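Of the protein chains in this complex, one is absent; all others appear in place.
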Amino acid sequence: MFEARLDQGVLLKKLLEAMKELVSDANFECSPQALSLQAMDTSHVALVQMTLRSDGFAHFRCDRNISMGMNLANMSKCLKCAGNDDIITMKAEDTGDSVTFLFESPGQERHSDFELKLMDIDSEQLGIPDTEYSATVKMPSSEFQRIVKDLSTIGEAVLISVSKDGIKFSTSGDIGSANISVRQNTNVDKPEDATVIDLQEPVSLSFALRYLNSFAKASPLSSQVSLRMSKELPLVVQYRIVDMGEINFYLAPKVDDDDEMDNGNE
Amino acid sequence: MFEARLDQGVLLKKLLEAMKELVSDANFECSPQALSLQAMDTSHVALVQMTLRSDGFAHFRCDRNISMGMNLANMSKCLKCAGNDDIITMKAEDTGDSVTFLFESPGQERHSDFELKLMDIDSEQLGIPDTEYSATVKMPSSEFQRIVKDLSTIGEAVLISVSKDGIKFSTSGDIGSANISVRQNTNVDKPEDATVIDLQEPVSLSFALRYLNSFAKASPLSSQVSLRMSKELPLVVQYRIVDMGEINFYLAPKVDDDDEMDNGNE
Partner (left out) sequence: MFEARLDQGVLLKKLLEAMKELVSDANFECSPQALSLQAMDTSHVALVQMTLRSDGFAHFRCDRNISMGMNLANMSKCLKCAGNDDIITMKAEDTGDSVTFLFESPGQERHSDFELKLMDIDSEQLGIPDTEYSATVKMPSSEFQRIVKDLSTIGEAVLISVSKDGIKFSTSGDIGSANISVRQNTNVDKPEDATVIDLQEPVSLSFALRYLNSFAKASPLSSQVSLRMSKELPLVVQYRIVDMGEINFYLAPKVDDDDEMDNGNE
């Protein structure tokens, strides 16, 4: 038996909105510690990894580890039927072929249940090594979302350069070129407006803008986003979910003129 | 001579929005008692019946009964040109081939008139017998609209079941199944939030969701909707228009597994 009750059901709705463009089918892994998911995007370029710790739920019971394969578009259809104030409960039998979502309105005058068929999905869990990154930038998630959206109108790839003073996003395309610089900025009224740079050594890497645009769909989950970069390592784009966990997106850098060797990673 | 002046012109705008998806052409019947309309939807499955009583108008003159055939899409185009605060007057000669809509802005600084050509439309008025229904449910119209919209993402038909405790909407489709239950609920701060059930005997009938979705376009006309159901009778979905009249939608039940006889009504 798996049962997890989430008072802030809207978090699950936002998570699905953050993932469903990138990933079509995925296994939700249930263990006594957490509800988690790891999946490659449909073009096998980006990786999504999400964890919701069991202690963040109002109620969480997982008798034995199960894996629930779901089509994220269908799951999103169900969750769209939940109100933003609804309490959401997920339920599944250990050996069942379906999962049930219960939605309760705050005043209890409306109850809904949606039963979704489960799927068998082949997947291998990739081990993601713990790494010390050369540069970590925390910045407002809405600012990051706007920058990658704006630059997408000009070019297809973005060069992200981090120095101790700030982070610079550069692109170029047929119509011209663009640079957007955001300064380190900790002297703010609201902590969510801060831009904080933690730098071991300057780093400059190039990424496909269309994936960053997809990742940025997670912005409603958190007012801040963290970007972690090291030469030749995938970029990590992380959104923390208060008191519950996080969603991480991984994207390998593109080879560009700044790289000295051709690693075939185009 | 027919002339009817409506201080709250926005009502006529909302009525057209409620009908124009369902009905393409219809006769507006003018009598000294009322402006009314009855029409089948384009696929001849659902029936719309609207009545605006003459005493609800600021001024109403109808020298003899006339029938004005109009294309509702064209009429809607005209009415979209009226501001939401405008006073709307309809005018027609007894034997003319056009109807004129006058729009006056509240401060009288803008006057508009739109002359629309009338059409000859064959139609027979169906007699709708007065019936005692097994179950009548009054509920917030926005709630009903949301439920039929939500369920439409899962299935094509909805089973509506009314018991003394509440009303349940159920559907199923390729991706799974769904149930939404709304409890009787009269203990509310605002009367428009109440759900009231008047039950002679429990009833459970199945309907095509796409028609219910069309009916629900009338929600802006009234904060509450009434659903009336009896076994083997068409469902009545009613929106009252304060001090003026009402719009009723009729839809025959689908034959489903709960029915004992095949009445060919699919």
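Going in written order, the chains are labelled A and B, and every chain counts its residues from 1.
Basically, a residue touches a chain if its C-beta (ideal position, glycine included) is under 8 Å from a C-beta of that chain, and two chains touch if they have at least 3 such contacts.
All of these numbers come straight from a predicted model, not from anything done at the bench.
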Hidden-chain contact residue, picked from the options A:45, A:73 or A:180: A:180
Hidden partner chain, touching residue among B:98, B:131, B:186 or B:200: B:98
Residue of B:24, B:74 or B:177 touching the missing chain in the full complex: B:74
Contacts of chain B with the absent chain, listed as residue ranges: 71, 74, 77-78, 80-81, 98, 108-117
Residues of chain A in contact with the chain not shown: 143, 150-151, 153-154, 175-183, 185, 195
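Assume only the chains that are shown with their structure count from here on.
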Chain A and chain B, separation of their C-alpha mean positions in angstrom: 44
